[in-house]
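With one protein chain removed, the remaining protein chains of the complex are shown where they sit.
After this line comes subunit A, so read on.
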Amino acid sequence: MDLTKAFATFQRTVDADIDQVKLARERRDAFKRALKGEPGVLEVFGSGSLARSTQLKPVHDVDLIAVFDAAVHPEWGQVGDSSAEALEVVREMVKRLLGDNEGTVAELVRLAKPRDRAVKCFIDPPEQDDAFTVDVMPVLRQADNTLLVPSKRKRYWSTADPENLIAQVEERQQEWSHFRPTVRVLKQWRHGVPTKVKSLVMEVLALKCLPTDKTRPLALRAFFTAAAVEVNYGVVDPARHCGAIQPDLDTEVLRTALESARDIAEKACAAAADGDSDGAALLWRELFGDDFPAPEEKSSGTAVGPFLYVPRPVVDAPQG
């Protein structure tokens, strides 16, 4: 079978539904339009996987960042209650502009709840599966272009640089058109790891370990090899502001899963190099699950068997 086609078919099962992404973008844009007109709001932009085009299906949350004018809110950024205050300002804005019975811009948001760092805005009815939410985070921009983000729980603001991640993903995508799609594949793969792995962990590992100068199979093999090692040194914010992305990550479980994936990927690449693309496809299917297309049965009626190593003789062509 044609492995390139098989990867393309698999990719479609991983990628978010186009209509769903479109709806998410429309809703995001409604928020942008509404908030941009408000006094004290300097910029509104998307962050998160939708902004980086690394979203996995189903899309059920959108992250928005609203940059406020520090001159209008001089007390923001300081230790104390100003984080909670900033979230309250956003909650009030969303309710007034986008509330579902009296919103002046659109009637969209059923409920706006301040969480630790952002206001979670519920749009779809609560009984719907994968109810859709928009997170709006109020921030201040610092002189070095990084952002100050609030934490209601910790009662202080910390430095973050989500635009750095957006730019890095964009740069890799320019180098290799399969970069974002493969990040989605890796995020999907993590759901099979027997411990909780945040999707951002996979994305940051991909930035470090996924090469951009290879075919998809070889790039995946290199990724699993490198990531099984890299994960042991800690997966941290690539902009180096926020430290560990998932402090409670069970490194040893993730490492073991990455090592098994590496071993399967290595066999799949060996099968493909031997011209056994059916065997390779079966191995990729073992790695990624049944969404990866299975090879068709041979016309003779014999089922496709698993790839078996046929030991090859070593060529007697000595180098001195």
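One rule holds for everything that comes next: a residue touches a chain if its C-beta (ideal position, glycine included) is under 8 Å from a C-beta of that chain, and two chains touch if they have at least 3 such contacts; residues count from 1.
Quick note on the criterion: contacts and distances are computed from a predicted model.
K.L.:
Out of "Molybdopterin/thiamine biosynthesis adenylyltransferase", "Amidohydrolase-related domain-containing protein", "NADH-quinone oxidoreductase subunit J" or "SCP2 sterol-binding domain-containing protein", flag the one the UniProt entry gives for the chain missing from this complex.
P.N.:
For the chain missing from the view, the UniProt record says "Molybdopterin/thiamine biosynthesis adenylyltransferase".
K.L.:
Touching the hidden chain in the complete assembly: which of A:42, A:131, A:226 or A:242 does that?
P.N.:
Touches the omitted chain: A:226.
K.L.:
Touching residues of subunit A against the unshown chain: what are they?
P.N.:
Touch set of subunit A with respect to the missing chain: 209, 211, 221-223, 225-226, 229-230, 232-234, 251-252, 262, 265-266.
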